[in-house]
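The structure that follows is given in the form of structure tokens.
Missing here is one protein chain; the remaining ones are kept as they sit in the complex.
In this document, chain identifiers A and B correspond to the written order of the chains, with residue numbering beginning at 1 in each.
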Amino acid sequence: MLLEMDQITKKYGGFTANRDIRFNLREGEIHALVGENGAGKTTLMRMLYGMEQPTSGTIKVRGREVSFATPSQAMASGIGMVHQHFMLFPSFTVAENIVIGREPAAAGVFDRKQAAAQVNDLGQKYGMPVDPWKKVSECPLGMQQRVEILKVLHQGADIIILDEPSAVLTPLEVKELLANMKSLAALGKTFVLITHKLQEVMDVADRITVLRDGQVTGTLEAKDTNVEELSRLMVGRELVRLDKQPSVPAEAVLQVEGVNLSGAKDRSALKDIHMEVRKGEVVGIAGISGNGQSELIQVIAGLRNADSGRVLLSGQDTTNWPVRRIREHGLAHIPEDRYMWGAAKDASVRENGLMGHHHRLQTRGVIKAKAARAMVEGWIKQFSIKTGSAETKAQFLSGGNLQKLIAAREFAQDAPFLIAAEPTRGVDIGAMETIHAELLRKRNEGAGVLLVSSELSEILQLSDRIIVMYEGEIAGELKADEATEEQISLLMAGGKERI
Amino acid sequence: MNRVKETLRGLVQPLLAIVIGLLAGAVAILIVGGNVFETYAEMWKGAFGNFYFFTNTLARSTPIILAGLGVALAFRAGFFNMGAEGQMILGGLSAALTALYLPGPGWFVCIAAIVAGILAGGIWSVFAGWLDARFGMNLLITTLLLNYIAIYFGGYMVSYPFKDRTGSAAMAQTPMIDQGVWLPKLFQGMGLHAGFIIAIVAAIVIYWFTHKTVTGYEIRMLGSNPSFATYGGVRRIRMMMLSMVISGGLAGLAGAGEVLGTQYRFLDGSLSSASYAWSGIMATLLARSHPLGTAVAAILLAALQTGAMGMERNTDVPLEVGSVIQAVLTLFVSAQIGYSFLKRRKEKKSNAATV
Partner (left out) sequence: MQQLFDAAMFGSTLRIMTPILLAALGGALCSRVGLFNVGLEGLVLIGAFSAIVGNYLFGNVLLAVIFSIIIVMLFSALFAFISINLKANAIVVGISLNFLATGLTTFALRAIFDVKGAYYDKDMVGLPKWDIPLIKDIPWVGDVVSGHSPLVYLGIILVIALQFYLFKSVSGFRLRSVGENPIAAQSIGIKVRGIQYGAVLMCGILCALAGAQLSLGQVTMFTEGMTAGRGFIALVATMLGQANPLGVMGSSVLFGFMEALSIRLQGFSLPTHFTLMLPYIVTLVAMFFFKDRTYAQDALKAGGSSR
């Protein structure tokens, strides 16, 4: 056994993130660590990488017990981690990012030429060539991930932990990544792949460990199992099948006509977008994040002005209207980043819930405090939002509960048009099901819902029609019940198949 | 119950800060060879010892409360408006000039002068806001720079065009304002004037405005998370301008109040040397930008200052000990802001550990 983690427990105050975990690695294997959001996967690996220490339990590398107080100590034992959110320095070059911490130097002076040479050698050796002089900020995400992997290889890692590596990659880049992993494993490197994408796991893993609620529910050989079993071990019960009646769409509540938006570096963020959402239907925008979905939502919601084109809401031209006017005309918006757009962490639950309703709940400029509190407390009950009280500050809510609050707030607008952008990102299964159920209820009641998600399963589950975006354009439009994952993946990657 | 505990916990920190400040002052007193208890006793007497001193303290606190309220509002909105001094000076200058040259009955001119002071301060403040909104010029720095420009401009005005040329004194000041225009005193023979009432009313109004009204809500959310506010429909530029206008207006009102209620003229440097504006900023920091807390902190700082003057009169200890206490207090509170944040982060980690 290359690595053994035994009886690992991690507590944060009263909360147990990992309980009695047993996890081990054989040399040269690709071992997947799966579980839903909040299961404890990243916490476990952070302990392996020295960013946290276990409350109890032992870690053994090659039979010798170790304890890592810092990442440097983990690195010294040959463990490297590629984080979910890249740990790169955008204005530094590729070579600088790879060699930082072990820079080739002469008398304290950084030898950048030597660094470039080392990077080229590394790239050749492992079949992942990169341009050492390019600024990382100018590299596409797939290239950036390569830089991260080369970085840990340069550090001499034998065990490489990849945390949700495919979240930001195109399907083609994911294929490349998995192929690189296999060839590196053949050269003797060992991988831990943290993910919740079960199909990828089946494609590349040798063994799989499943976590649920901080505990191991199973360690299996990949060849002995399948996606359904893994799913069951992850969730513990059958996923609730959503009862979706066929949609009876009526007139259009949102029309986007010829919207263009210029982006960074002479590239268009949005190119000639034509689309519509009708009352009583869910339109899902699929695509890897970063292909213009965020910008499109911002233009529709009034957070950004388009360069040209029109947006019509319930038949009214709302192009470039101020946000408040658009909202009052009939738009609700669950934003994709709840901490940046969706809430103010210093403010209380009640104050966060008031946003968007504050003009309604007033008499002559004074807020109706009682009514506001009653409204928010109603949501807390209805959606089982776990919070101390309505006065608790938002920063103390877990991701899932905060998302439920935000969703409740936007649902309560009873708007004819609702935007739901990444509504269940980073959210536990319970909250996810609540939000999905409510989205469908709104749709059944006649609202038009625009769903944006980088989770294909979510799109397929909820949408009536699917639009795929790629590089700021609409790559294709499909009816949900006729679409297959292959078709959508192809469009997401830029393939030109159109129905 | 939770709220009572939270309030109590919120009080522990300022009380602790006061203790630390007094300790620092004690050290300073010892350095100059004074007796700590006697000195502090004299300080207390100087601030609250008798009715005269007490009203003096309140009179001194008047411009500090007003300036502090202005800064508190701006800080709450998320804007580092450091220009209270310049806004106060221009407010005082405008009030003095209006009071001197506007014809009309006394009470009318007085009110007009106050309005002129508010407008001058508001315009000077919103100018900096406009530079930030339109040109991206860092507000903290522009307001600081504008202070100096306002100070020198005020000095120029009373050294040349509007200088008091009656009498033999060659001071850089305006002529004295006609008595009919003065803000009335609240008590016979005491320095406390109606400006204090205005200040207290302003504190209550600003509190009510920020915490109970729709606009106040929008301003607070803007300060807490500007992206969230924009997403919810708050018009950022509009709210920024509004906050800056009110903020500057309050500082201008502070200057006008001093001119109309205490000094009866605009005297170059008088508003600066008393550090009213900076004490106002300190009061805001001490009270974490809460309007009512700022008023209380302002009175506290004024007491420190008048107390220190009393201390100097009756002991060998210089009044600058008061500056030391104030500064240590403020530093400690700014550090405490971090301390409570650190405690909260530990709590947060235990409640909401992410994957």
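Here, a contact is a pair of C-beta atoms (placed from the backbone, for glycine too) under 8 Å apart; a residue touches a chain by one contact, two chains touch by 3 or more.
This is a predicted model, so every value here is computed, not measured.
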Request  = Kindly state which of the options A:P71, A:P165, A:G302 or A:G476 is in contact with the chain not pictured.
outcome  = A:P71
Inquiry  = Considering the complete complex, identify which of A:D206, A:E229 or A:D346 is in touch with the unshown chain.
reply    = A:D346
Task = For the chain that got dropped from the picture, name the residues of chain B it touches.
result = 28, 31-32, 74-76, 78-80, 82, 131, 135-138, 140-142, 144-149, 152-153, 155-156, 159-160, 223-225, 278, 281-282, 285, 288-289, 318, 320-321, 323-324, 326-328, 330-331, 333-335, 337-339, 341-342, 345
Key: Sites on chain A contacted by the missing partner chain, in the whole complex   = 51, 70-72, 75, 81, 83, 86-92, 96, 100-101, 103, 105, 108-110, 346
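Everything that follows uses one rule, which is that only the chains that are shown with their structure count from here on.
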Inquiry  = As a quick test, compute the distance in whole Å between the mean CA positions of chain A and chain B.
reply    = 47
Task = Write out the stretch or stretches of chain A touching chain B in their complex.
result = 12-15, 17, 35, 37-43, 301, 303, 322-324, 327-328, 333, 335, 340-347, 351, 354-356, 358-359, 362, 365-367, 369, 388-389, 391, 395-399, 426
Task = Quick one: which bits of chain B touch chain A in the complex? Just the residue numbers, please.
result = 2-3, 212-215, 217-218, 220-221, 224-225, 227-235, 344, 346-355
